[in-house]
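Selected chains only, in their assembly positions.
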Amino acid sequence: MRPSRRAPDELRPVSLERGVVKYAEGSCMVKFGDTHVLVTATLEERLPPWLKGQGRGWVTAEYGMLPRATLERTRREAASGKQGGRTVEIQRLIGRSLRAAVDLEALGERQITVDCDVIQADGGTRTASITGAWVALADCISWMKNRNMLKTNVLRDNVAAISCGIYQGTPVLDLDYAEDSEAETDANFVMTGDGRIIEVQGTAEKTPFSQDEFLALMELARKGVARLVDLQKMAVA
Amino acid sequence: MRPSRRAPDELRPVSLERGVVKYAEGSCMVKFGDTHVLVTATLEERLPPWLKGQGRGWVTAEYGMLPRATLERTRREAASGKQGGRTVEIQRLIGRSLRAAVDLEALGERQITVDCDVIQADGGTRTASITGAWVALADCISWMKNRNMLKTNVLRDNVAAISCGIYQGTPVLDLDYAEDSEAETDANFVMTGDGRIIEVQGTAEKTPFSQDEFLALMELARKGVARLVDLQKMAVA
């Protein structure tokens, strides 16, 4: 029934490849099926002005899409002179999600910037970004540990994200573009390794949804995130 | 315990005053306690280019904040040359929320633009905006009905929104700024008059939250929205 013939609770093939660019302190090419995102984590010994002198660090994210990551070419944001609303929304989400798993005091007065650049988009770019960003962030923190820059543990838990939606009346996990463009309802869940919620965003694309429907989606997400967290653990092992 | 001495499930005093500016097809000054938002609905016989010729209309929203709506003056976005990420996020949310209650085919090839301008901000500006926007939108549609511009019903249901959060360990309804800035968890719910969900946005500001905590917030929101919908019905009666 799903265009991809997946079972309702089946993720697309997921891969998390580390160390894909040579300069970054952490990097990960994350693939959720045909959605491919290159994530890098950059450590800098400086902070945004409003955070200076508070004994805490910061984790922030930027998101972009190569112009031909999509079926039709999208205008380059650098050329149009500003980041679109969708980009801004997504990069704020990624940043908040990661910060929820980081002990900013333990990080010290430093900033880690996570760049998520979509090479190819087939639905779920924000959830793939978050899932891959955690791996790049973990590698960046390992890099710091190897240089004795950290005294205590900075990363409290895993963070992974997955989308769910109601497609032709059935709750399904990890929407690809063919499903996403037709789904009645679409929700993104960002969760920790121990199953707690960091972010929930549910949107009724067409028809408002009931609480029961929402709980069914949340249950699917819980399963999906658990599997993603396993994959993250294998990747960084 | 709450700084405002409200009960956990108690809204701030809410008022919805219609017809507050003379030119707009619909308008509403909405107050959730000290949060005051002026909403106008503008009907225009034109559509964004990508929607032309499809026999459907559009509802969109813009959001702004007067510079001194806040405790400290915020820089005017017109002067800084762009709308910030938070503004973009909020106005997209308002637009999506309203569209979920409108039959865009029945609207015909026209656009309604809802402007939400925050006169004074004390937490919950996005939920107040959505709740007031529905009233301005309903008045705009009445204005059209009075001119025989619509054949069928355009507005399917009420739409209202409220925030909830976990404040000092207790789930509370309708956070004001004093609570919001300290809450561990913050969620916004946009719901219809019949209790279904249009948008959910939950964010763990500090600690990830459990599913039970989230359900407790949703339950509070359901009550709050029901009361707001009653107030909307009285306002437009």
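A and B label the chains in the order they appear, each numbered from 1.
Keep in mind that, in the parts below, contacts are C-beta pairs under 8 Å (C-beta built on N, C-alpha and C of every residue); 3 or more make two chains touch, one makes a residue touch a chain.
No experiment lies behind these values; they were computed from the predicted model shown.
J.: Beyond the 2 chains sitting in the coordinates, how many copies does the whole assembly comprise in total?
T.: 6
Here is the rule we go by: only the chains that are shown with their structure count from here on.
J.: Any idea how many Å lie between the Cα centroids of chain A and chain B?
T.: Computed from C-alpha means, the inter-chain centre distance equals 27 Å.
J.: For the complex, which residues does chain B have touching chain A?
T.: Per the touch definition, chain B meets chain A at residues 82, 85, 88-89, 91-92, 96, 100, 157, 187, 191-192, 195-204, 206-211, 214, 218, 222.
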